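In what follows, a structure is listed as structure tokens, so that the remarks can point back to it.
Complex shown without one protein chain; remaining protein chains in place.
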């Protein structure tokens, strides 16, 4: 069966939805020529310049234009090339788009998607490598999606475009080259449903986007040590499938949360807080997080690896829990 | 002894530090005429226009100018009138100021302060009431201060100005009118030291800024029910006095964290996650949070009260813990 | 574009560019415009009183003295057109036809507020009347307005979007990005800068490196500098008509600078002590309502007695409205947990 890369999955989802709904329009920097990550390749040729718009370097205007077009009834998909650049249009995202429906008493609707690359691991440095899902999770009113496989990238982006709410889709740039089998026909994966990637009764490993693969690798290594792990892929932070996390945690009694964003205040803290409040009596061990380091991201290979989560760190953390120690691996403390 | 308001404390700290160090300069919108909250009253008259600069409505230029002046060796204090407006200069704060020292290998220094009003409760609505301490805590590289008393407002702002790092000082606007006794002479309160406002062995109530008073009121009410509470005022989120929280939690075994920012991903989740990882064995009950609701802030009196933490909600939460139930009061779930 | 000059309350300035104005459209009676301005004036005067009585929660920014801009521009917009304004937006909402009662219910936190009690004074919105909202972050709504115009271009629906903001707003980045994008894409949007000479407490002249906050920036976007006397409703109307028609023709955006003055403080909480009393007194003599009433009397369209009677009548209506609304129950706290999503709910997790 045909292979699909994560990168192609983005373009495939956009292609599918643009063909299906003529109100879906794209805008962003260099999107017409396919974009710097080639995630919009071929779309202007197929749908023409009235559907795919190249913009100036003006993130506030890009996000704002998406907001206005959504208010007017279109379904715009705006690209923010690197998620770090959300900082340059944070007012449009956090103060306008996220609040418009609520503060107008439901008079405004925001059926829009903002998508683009997120995350580190490629040596892009402090201003082009951040995982900003925690920034977004601080702001009620936007949905947050971050797929871990090409198949999900396609299906979740399609669902995000069809969703009536503003959705931020964070595409992990270290995954663009990864492959999976080409899904059939009209492909959509509903928002808000975590995926159990592997199951085991000893410990629950919770991941998102790139850290899901780390959890899976760790689970394989742990299996050799006789430790069976649940691997839960959250897929979305909002809506959060807390029920799935709680169910798994109640079964295993041990949880390792693996997040790339800084542990200082990462999404993993939100998950840990929910568990500590709602599954406390079922927990048999401390809730441990393997998080991105609390520093800007360095470029040198060994340094960036040092502050990133990894399968090895997850193994150490999980093993520690089974052995009844809070492992030193948790970078949340640094 | 003379009384001091929270509002006056801001001006007093600025006055003290400007008199002490001529490299301290202020900039911001309308700061020359005293500012919309009258927190810079009298300073231009005393120190002149070369020390107090009125700016255009240009938050990016304001925060960036502070960054450049700090890089050049001054100690600028920039006002961001309402913390919601950080969104309009988030790139300067999160991507430039927070990362400059680290990504240049220590070549750049950022001895600056950004200060201004934060928080809700006054009916200012969705775009003028946010508590953005969680936004800031997502970004390693900035210190975060949010005082709960006039005395601390003065001392912590003074310490922030003397600090060699970039410090964001969040002044809760609902506290501007509160009073305390006028502190003596050169007043400085070190960053990173939580304050135990009250002590008791049954439960730990953790607050910041406005929620500290809520914890104190709740503690008084709980005392009538025979429940003795520790009330811990964090004062700073970075550096975080985690040791103080852990010590109290280990003593009481029960913790209620009271945060105004949205519970979806608030600073309280970071504190809860630390406790769940490092004090797990000493906890006798679930960690409960009383958080700001996960909605934009509404204006109507009853609605805003509905989504804000309150002493009553804290009492219900603490009582629930002592009675062995996870209380319904937690708004983190909504 | 020809640049004649005209004398305004602020001295000589460039004349509005009305080359595009079409004669076939008959202007509605000036008297009708006067009535609309008067209703807004009396509505806001009442809000001012209610605020001082402690009945309005949160801040309230009034447009007293700036009514001619809101009414003049709205008078050339059709039902399918869009407009967006700022925290100083009561006039803009009412000028498009937002019901006074629903707006007042919002301001007084009563049930049935036009934003369900969630928005308050700074976020008055009436999509039903083409008014897509009031926004409280300076400049934050300008990109949104551009997006609405972009949608109109894509759909070729012929709609025009009008976006109002103040003089101080021309210094913020969002203004630059939005006006620039509208010009690059030739979008059907009319930017209206209400130059009331102050950004909050600071005179605009202290914080711009040019004379005119909007007009002197227009050429940077390939646009003509347009200045109009914002206290002359007829002049505003003509200028707006030209800009709206240019937009409908597909010739792109216009940036109009309307010179005016806010007769009150920046917000109802501000006494405006930073302003020279003579300056305020002089501005009062140029009150757009006073000027228009005088003109109507001179032209015989409405006698002084008639306008005095009208003022008294509208004032009485507003007093009655306030009494009625104050008798209504306050908004229900439980509603705070509704309406964040379009399904009416607000939950973020299961």
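Each chain gets a letter, A, B and C, in the order it is written, and its residues are counted from 1.
In the analysis below, a residue touches a chain if its C-beta (ideal position, glycine included) is under 8 Å from a C-beta of that chain, and two chains touch if they have at least 3 such contacts.
The structure presented is a predicted model; accordingly, all values stated were derived computationally and were not measured.
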item	value
Missing chain: touched chains present in the view	A, B, C
Option touching the unshown chain, where B:5, B:33 or B:60 are the choices	B:60
Contact partner of the left-out chain, one of B:17, B:165, B:230 or B:304	B:165
Touching residue (missing chain; options B:16, B:33 or B:95)	B:95
For chain C, residues in touch with the removed chain	171-177, 180, 183-184, 206-210, 216-217, 219-223
Residue numbers in chain B that touch the chain omitted from display	25, 50, 53, 55-56, 58-61, 63-74, 76, 91-92, 95-96, 100-109, 140-141, 164-165, 192, 238-243, 274
Contacts of chain A with the absent chain, listed as residue ranges	29-30, 32-33, 36, 54-60, 84-85, 87-88, 122-128, 264, 293-296, 298-307, 333-334
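Simple rule for what comes next: only the chains that are shown with their structure count from here on.
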item	value
Inter-centroid spacing, chain C versus chain A (mean Cα positions, whole Å)	41
Where chain B touches two or more other chains, by residue	84-85, 87-88, 125-127, 264, 293-296, 298
Multi-partner residues of chain C (each touching 2 or more other chains)	113, 117-119, 123, 135, 137, 140, 173-174, 340, 346-349
